[in-house]
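Of the protein chains in this complex, all but one are displayed in their positions.
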Amino acid sequence: MRKYSVFAVAREAMRGHRGWEAQWTSPEPRKEYDVIIIGAGGHGLGTAYYLAKEHGITNIAVLEKGWLGGGNTGRNTTIIRSNYLYDESAGIYDHALKLWDGLSQDLNYNVMYSARGVMMLSHNIHDQQVFKRHIHANRLNGIDNEWLTPEQAKEFCPPLDISRTARYPINGAALQRRGGTARHDAVAWGYARAAADRGVHIIQNCEVTGIRRNPDGSVAGVDTNRGQINARKVGVVAAGHTSVLMEMAGVRMPLVSYPLQALVSEPIKPIFPCVVMSNTVHAYISQSDKGELVIGAGTDQYSSYSQTGGLQIITHTLDAICELFPIFRRMKMMRSWGGIVDVTPDRSPILAKTPVQGLYVNCGWGTGGFKATPGSANVFAHTIANDAPHKINAPFTLERFRSGRLIDEAAAAAVAH
Amino acid sequence: MLLIYCPYCEEERSELEFRQAGDAHIARPTNMTEMTDEEFEAFFFLRDNVKGLTFERWRHLNGCGRFFNAARDTVSDKFLTTYKAGLPKPDLSTLRPATEAIVETYEATESDAK
Amino acid sequence: MADLIEAATRTLPLSGFHGGSAAAVLSVATPATRISLRAKPDAVSALSGALGLSLPMKAKTSASLNGRHALWLGPDEWLVIDENEADLMAAVAVSNVLHSATDISHRNTAILVEGRGAEVAVNGGCPQDLSLAVFPVGACSRTVLAKAEIVLLRTAEDAFRVECWRSFAPYVSGLLAEAAEDAGN
Partner (left out) sequence: MSGANRIPGAGRLTPAKTARFFFDGKSYAALEGDTVASALLANGVHLVGRSFKYHRPRGIVSAGAEEPNALIGVERDAARKQPNVRATVQDVFDGMKVISQNRWPSLSFDVGAVNNLLAPFFAAGFYYKTFMWPKQAWKHVYEPQIRAAAGLGVSPTEDDTDHYSSRYAHCDVLVIGAGVAGLSAALAAAKTGARVIICDEQPEAGGALHYDKSVTIDGQDGFTWAQATAANLAKMDNVTVLPRTTAFGYYAQNFVGLNERVTEHLAKPDKKLPRERLWQVRAKRVIIATGAIERHMVFANNDRPGIMLASAARTFLNHFGVAVGKKVGVYTANDSAYEAAFDLKRAGITVAAIVDSREKPGEAVLAEARSLGIEVLAGHGVVDTGGKLRVSSMSVARNGGGSARKIAIDALLVSAGWTPSVHMFSQSRGKVAYDNETQRFLPGTYAQDCLSVGACNGTNDLQATIEESLAAGELMSNASGFTASEKLALQGVNAFSWTGGMAGAAEGAGADTTVKAFIDFQNDVCAKDIRLAVREGMHSIEHIKRFTTNGMATDQGKLSNIHGLAIAAETLGREIPKVGLTTFRAPYTPVTFGTLINHSRGELFDPTRKTPMHALEEAQGAVFEDVGQWKRAWYYPRAGEDMHQAVNRECKTVRDVAGIFDASTLGKIEVVGPDAAEFLNLIYTNSWDTLKPGRCRYGIMLREDGFVYDDGVVGRMAEDRFHVTTTTGGAARVMNHMEDYLQTEFPHLNVWLTSATEQWAVIAVQGPKAREIIAPLVEGIDLSNEAFPHMSVREGKICGVPTRLFRMSFTGETGFEVNVPADFGPAVWAAIYERAEALGACAYGTETMHVLRAEKGYIIVGQDTDGTVTPDDASLGWAVGKKKTDFVGIRGLRRPDLVADGRKQLVGLLTKDPNVVLEEGAQIVADPNQALPMTMIGHVTSAYWSENCGRSIALALVAGGKAKIGQTLYVPMPDKTIAVEVSDMVFFDKEGGRING
């Protein structure tokens, strides 16, 4: 495949851009592959890419029910950070962060990873205790995360209201400077192009309807709306729909799928230089390169596969945004949308082998999967190639719910006392 | 914002008055201490997470305060029925009117975008 | 020592509060005694006798007599209010039937919303259908007013009593004040 570069762009500009090749093709599925990945989002396409690049496995099909990158990859608010508390979480998210830095060059596709900094606001003593715990743990894990005073927070993000008269005044913030955003579609497309270039088949509009098993119980392949496709290894990477697919193999999952909404404002000239999150008032916000304020809302309270949610979720999010950034009250919501997130009891993902030989699962990222994309894909590829987890994802088993060895990032944030 | 029929208030009310409370018909075993780790895992952590008809609990928190059960389609988010806590699962055949088309979702629409 | 004791005075939440607009006048209700009464159906008649008021058995209904109100809140739950500050705990104690009564006189406070815009004002934060056909005089319900829980009682076609927990009173009255202002528009 021809390399992308400024010279290639210039050359094509001279001839009306007639020379660009398809970034990926749409092949007919073969009868059999070495590995089938179900789900062509960033994690699934990335898994195929790393299987091909690092493990020499290229006879791979990535099956996608709709269009590639159309799930949560293309619906999220693109926040990237790695300042998680537990060693296990920090391990996988920082693995991802290191891969983000250099991903454009690796894929020869500008994914626009922008380390503009992610700032998490502290509103009370309890927040401060929790953030300090994160900062100290991160530091000893070699992960950047620093405490800012309210004044420093305002300097980093000028639209922020730090007045003491706010309903929930800010008493500081935790800043990860390496955190930031990336262009979500480009991540899916970049992985798709790079994987296709290495021979991976990306088969869109191909819905898996069953998982086939050998008499010994091991995986034999899948049934799809485009026929039976065989493979001895199948990886399920279908955020939101994991339970449905795993049920086809008789595996019941510790997951619940919730609607998650997000919205963008009309585009404006640059005013918001970083990413800001607040758990206390429930809001996160950044500004896209196109100028829109990108705002993430919370999940609805009920399980759903509808990819829509209630207006009250949006209004509560905007309450919080406007409380933190009163200057945005006259801004306008231009578009809102929804995705489906699958959530585990401890809010940490599952990247693991399953009780079914040859069946692997990567799920449970909740609202935060995008940031992990390269790291998750990289270690999941390792897990599939070696039929054994990488040491980074070894703790993220299915069995931890039985034993009680949870990785409870949510509990660690605890509750106000 | 859903509209939910409370079987105790005998009226449809805004979702704002309710809190969802997870899956219905998962009885807490009376012999808790005799359960195996696998059984406890299945009881407390594993969920069907149905795409389609699901049975779930709601509490009319800012209303009559009662927990009750609902049968809802997780694809359309439509309620098929709600019923008081303690009642058995209603008969499915009476719940889904044969004439009612399965609702097309955005997702279906988007998946059609080939 | 008792003679040394100066009896403590009451400090009411929202003391002296008045507000709203010409369309929806807001005021704070006078102090009242209140109990949260819980009982199963078989105890209702004895409790009704003890209170001198038929506890309503139908959702969203209330009974009122001489300043005493019994509001259906749930199938085994009533909010009983006595505007004459009678001792309601003592009243139900003599019923001799299985029940639970808890004094919540000081937990709740009430804001009165009155005027042609009363309905619109309450609908500024309450998602229920408050039209007279659906929420007639005497109707009552626990519900929400934006981010606070309230108990709503329609006392007249153009009047509501809004009960809330005392610490929510500034929020509830503040929201009603803005909504009452808008109700006049």
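Letters A, B and C mark the chains in the order given here, with residues in each chain numbered from 1 onward.
Here is the rule we go by: a contact is a pair of C-beta atoms (placed from the backbone, for glycine too) under 8 Å apart; a residue touches a chain by one contact, two chains touch by 3 or more.
For clarity, every value in this text was computed on a predicted model and none was experimentally measured.
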Chains on display which the left-out chain touches in the complete complex: A, B, C
Option touching the unshown chain, where A:R81, A:H95 or A:H123 are the choices: A:H123
Touch with the omitted chain, as defined above, among A:N72, A:S89, A:S104 or A:S303: A:S104
Contact partner of the left-out chain, one of A:G56, A:P215 or A:G404: A:G404
Touch list for chain C against the chain that is not drawn: 1-2, 4-13, 31, 36, 38, 76, 98, 100-108, 120, 123-129, 131, 134, 146-148, 165-168, 170-171, 174-175, 178-179, 181-182, 184-185
Contact footprint on chain A, counting only the chain that is left out: 4-6, 8-10, 12-14, 16-18, 20-26, 66-70, 74, 87, 101-102, 104-105, 108-110, 112-116, 123-126, 128-137, 139-142, 159, 161, 167-169, 183, 185-186, 189-190, 204, 265-271, 281, 287, 289-291, 306, 308, 310-311, 314-316, 318-319, 321-323, 326-337, 345, 402-406, 408, 410-417
Residues from chain B at the interface with the omitted partner, ascending: 1-3, 14, 19, 21, 27-28, 30, 32-33, 35, 37, 40, 44, 57, 59, 61, 65-67, 76-78, 85-86, 101, 103-106, 108-110, 112-114
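Following the convention adopted for this analysis, only the chains that are shown with their structure count from here on.
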Geometric centre distance via CA averages, chain B-chain A, whole Å: 28
Chain centre separation in whole Å, for chain C relative to chain A (CA means): 48
Of all residues in chain B, the ones touching two or more other chains: 1, 16
Numbers and ranges of chain A residues touching at least 2 other chains: none
Residue ranges of chain B in contact with chain A within the complex: 1-2, 15-16, 19-20, 22, 37-38, 40-42, 45-51, 54, 56, 72, 74-77, 105-107, 110-111, 113-114
Complex contacts: residues of chain C adjacent to chain B: 59-60, 73-75, 77, 127-128, 141-144, 149
Residues of chain B that touch chain C when the two form their complex: 1, 8-11, 13-14, 16-17, 62-66
